[in-house]
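Omission of a single protein chain aside, the complex is shown with its protein chains in their original locations.
Then we have chain A:
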Amino acid sequence: MLTARDLHHARGLLAGVSLTLAPGQVVGLAGPSGAGKTTLGRLLAGHLSPEHGTVRLDGAPLPAHGFCPVQLLPQTAELAVNPRWRVGRILEEAHTPGAAARRAFGIRDAWLRRYPHELSGGELQRVVILRSMAPGLRYLIADEISAMLDPLAQAGLWHRLLDHVADRGLGILAISHNAALLRRLGGAVWHLENARLRDATPVPASGRAAGLPLETA
């Protein structure tokens, strides 16, 4: 269980945000530009420390060293890799994905010897996603990971990711402006606005169960 309790950050950008993400749960996070969605994602993944409040994984703080079980996938994969490393080395930064895992994410063997700038944005995004899939991974914070992809690449990426996540029982927080995409992910949708988080899950037409209810602050 990934829990955040009463988060305050950046002088009122977030004021009393609490949430719970369970294993296997897929939740969308929406909200206007500048509402603090990315900041919340960075707090949850331990890239930032909250000015007030706590982020806990199964009741314990996130580890300060080594691989963090909560991984942040940023919007621009180019900025999340060392430009002087070849793709093969980038991929093995945290673990050694086998050939089967590379195939599952559509990563070709020929890419391993290339540098990041020699892949397209969508190709590099898949490398960054597989890199995060180390054995210790529990939760993924996916920050607009498909905004720069065409519709086919976007659908392909999410189907791959959701299959994998279901197999391993990972929790996902998917940050996006695209309301239709968040509905498609099938889980709850939270809305961050005016420093607070509220449940904005659309009423499911098919009767599909929404995620766990949001904790009230």
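To be clear about the criterion, a contact is a pair of C-beta atoms (placed from the backbone, for glycine too) under 8 Å apart; a residue touches a chain by one contact, two chains touch by 3 or more; residues count from 1.
The criterion applied here is as follows: contacts and distances are computed from a predicted model.
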Quiz item: Of the candidate names "TRAP transporter large permease protein", "1,2-phenylacetyl-CoA epoxidase subunit A", "Nickel import system ATP-binding protein NikD" or "Proline dehydrogenase", which one corresponds to the UniProt protein name of the undepicted chain?
Solution: "Nickel import system ATP-binding protein NikD"
Quiz item: Which is it among A:54, A:82, A:120 or A:194 that touches the chain not included here?
Solution: A:120
Self-check item: Touch criterion as defined above, residue of A:56, A:103 or A:177 at the omitted chain
Solution: A:177
Self-check item: Among A:153, A:170 or A:188, the residue in touch with the chain that has been omitted
Solution: A:153
Quiz prompt | Hidden partner chain, residues of chain A it touches | solution = 32-33, 106, 120-123, 148-159, 177-181, 183-184
